[in-house]
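Of the protein chains in this complex, all but one are displayed in their positions.
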Amino acid sequence: MGKRVAIVGTGQTKASSGRKDVNGQEMINEAVMKALAEAELTRDDIDAVIIGNMDHFEGINYVDTWSVDGSGGFMKPIMKVTTGGTTGTTVAMAAYYHVASGLFDKVLAIGWEKNSESDTTGAIITAFEPIVDRPTFGGAVGGLAVMANRYMHDWGATQEDAARVAVRDRQHALNNPNAHLRIDINIDDVMKSPMISWPIKYLDMCPRTDAACAVIFASEDYAEKICPKPAWVLGTTNRHNFTFIGDPSFRTMITLEECAKALYPRIGITEPLKQFDVMELYLPSSFAGVQWIEALGLCKNGGGPELIASGATNMGGECPINPSGGVLSSNPIGATGLLRVAEGALQIMGRADKRQVPGAKTALSSGFGGCYWSDLMAFSAKKPN
Amino acid sequence: MDKVGIVGVGQTKYERKKVGETFFDMIYEVTVKALDDAGLTIDDIDNVITVSNDFWDGRTISSMAVQDACGSRHKDISTVEGDGVYGAFYGAMRVLSGSFGTTLVVAHNKCSQSRMNQITNAMFDPIYTRALGLDAITSSAMQARAYMDAFGITAEQFARVSVKNHKNAKNNPLAQIALDLTVEDVLKSRLLADPLRLLDASPITDGAAAVIWANEAAARKAKKAPVWMKGVGHMSDAYHLGDRDLARSPALVGAAGKAYAMAGIDDPLKQLDVAEIYDAFSYMELMWYEGLGFCPEGGGGKLMDAGVTQMGGDLPVNPSGGCLSANAVLVAGLARLIECVLQVRGEAAGRQVKDCSTALAHGINGPCGQSHCVMVMGK
Partner (left out) sequence: MTDWIEQTEDMVYKGRIKVPYTWWVGETGSHFFTTLRDEKKLLGTYCAKCDMVFIPPRKNCGRCFNQDLTWKEVADEGTLVTYTVPAYEADIHPIKPPFAYGIIKLDGADTGLTHIVTGFGDGQLKAGLRVKAVFKEDRDGHILDIRHFQPV
């Protein structure tokens, strides 16, 4: 049977709109050094490396072999996993499976992106099918805007409802020295910000960022020796169901709902709002922050605005969401999903400093990308059975 | 290690230009073939790993193109961007983790749809190397030269690999280029970049392949006896060409060492019955003999001359025809693995190695075989 796996160390670079002082490899190395330092390990201790980013953002083919000086892959096993925006989470999953297989004990997962090096939207558009979808696709913002539009139509949600999410995540980022955007805003600021693609306004939307994140996964034979409070992986799953933009219905965030329905029974979750102490969710727009929590079963469909307005998802609430500031505050796309994993794990490890949810024992991290795809990874302070 | 084995395989015919088929079509074809081969249905597949490359596909998130074709909707799915053997390894790890009973691994590439030298030029570092205009051919040519200089390997010895593999391809109905060649034919073929000639190089190929992994319990449902993974290892050398000793492959020695240790192999020439190794260029096969421990360092040419790796020799290498006969990049490693499975099963009619119970599959990633993945398969 497989091994139990825990996260024992994480590292992230200070996110910014343009890290001009380092090239991609050097930026990766910064995050790796931080993770090794936190786990008190050296490059020699690492058994395998997994790395991911979205190729066309940096224009480098075979990033795994290119990165070895910075990623630590020199004369080690290294492999590249890439699945679009979900890359950060799927890299974490790959590391998890490397360890769970029993073949590797300490595995380094790296997600990174230097979005400043290219035209982000131009590259994102190439994700879509070239003959039918690509000519009319409006990039990530367009895709999220149509979903938001539909949600408002179906449930009567307002732009103010969404603005509350933007305020929450951006307020949370003030506690996170690594976040790219740390701005003290209120609902009025959001409502007055320029419209990008109706109903998504400037302050409703995530930035594009340069940053790297590294996470060390260890098997049960090593985790407790390395880390006093390892973040045990309870389970992970993903659903990348759709290929064409017109495929999904917008009844809810369907893939996230499917992930939750697949994962929760396996890990004994019946009341996610109660049973999870904290969540780090990949919410690329404030509207997603209102709608997609419904798919996670935190409330019924259409109940998102009320839950957000109640403060339950703010620091100090029943289940804080995105103490790190989330994707609205930092979006180094290949790393973004891994940052959610790292931040969820930091909460369990008790290393989240000013953004720590006191006594957090269970955490949920989500990933998003591609054509409305979703991923989940859940953590616990308690070693699974 | 728990047991994990391959219970189903499928490949398209490898062709220069599959104009009428999309990535979707090719992946659907091999998924159906692999399921039929295994006697399973798509519902028996617990999760999927796809293998593709954003540059070759002209599409960021290249996995998106084939998800429906491999039945991944409502299943866990991920993507390895690298040679098919690495993807296959990840697929096997997902079964070994205990989370899944079966994994479908699919790989595709239509090299005909893009410009090989621009795509491979993009492997090189944009700051220090890319502007020089290197590609897979010119970089590999420099490696071939370094190898010849280090050990006195000759162009004739390279050519013998091409003669062998193109001839072996005659027995593989799926291979793209099957030819009866002489060493002279190879030496007379068009010069690409010295010392490499046209017939030293693998072709431009379109194709796809699929394998289905299963643990012991899930394998009971399959039609055929599984071919088990006995050992596996992967490792990468340094990146900048000038950082490496291009005449040697320490990363392959490392990867093979891990695979052999797991599989209990200390005399590969004796204990392996067949090997399918990544001959993107003819000289590489000789270099990889050495890295895999089939002969001492520098002995690749001699091993070739002695006939050991010919069909009928002590250790036939590339009965399928290898990459020299068909090289849909990324798919080619999976094709090597599939041939191993067919050989161990006794299903390689026309090119069957006698009493084949242990086989080695090998794939590479990055410029000049920077990274290697070795998998030992057996009964």
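Note that the chains are named A and B in the order they appear, and that numbering of residues resets to 1 at the start of each chain.
The rule we apply is simple: a residue touches a chain if its C-beta (ideal position, glycine included) is under 8 Å from a C-beta of that chain, and two chains touch if they have at least 3 such contacts.
A quick note: this is a predicted structure, and the numbers were derived from the prediction, not measured.
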- Message: Under the definition given at the start, what are the shown partners of the omitted chain?
- Response: A, B
- Across A:G122, A:G156, A:G246 or A:G268, the one contacting the chain not displayed is A:G122
- Could you tell which one of B:D2, B:D36, B:D243 or B:D266 touches the chain left off the display? B:D243
- Message: Considering the whole complex, not just the chains shown, which residues of subunit B touch the missing one?
- Response: 19-20, 58, 117-118, 121, 125-129, 131-135, 137-139, 141-146, 149, 190-196, 238-243, 246
- Message: Touching the absent chain: which residues on subunit A qualify?
- Response: 18-24, 26, 29, 33, 36, 42-43, 56, 58-59, 68-70, 72, 74, 114, 116-119, 122-123, 126, 130-131, 134
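Just so it is clear, only the chains that are shown with their structure count from here on.
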- Item | subunit A-subunit B separation of Cα centroids, rounded to whole Å | 34
- Okay, in this complex, where on subunit A does subunit B touch? 1-3, 23, 54-57, 59-69, 73-84, 90, 93-94, 96-98, 100-103, 123-124, 126-130, 237-241, 243, 258, 369-371
- Message: List the residues on subunit B that touch subunit A in their complex, please.
- Response: 1-2, 53-55, 58-61, 63-65, 67-68, 72-82, 86, 89-90, 92-94, 96-99, 119-120, 122-123, 125-127, 232-239, 250-251, 254-255, 365-367, 370-371
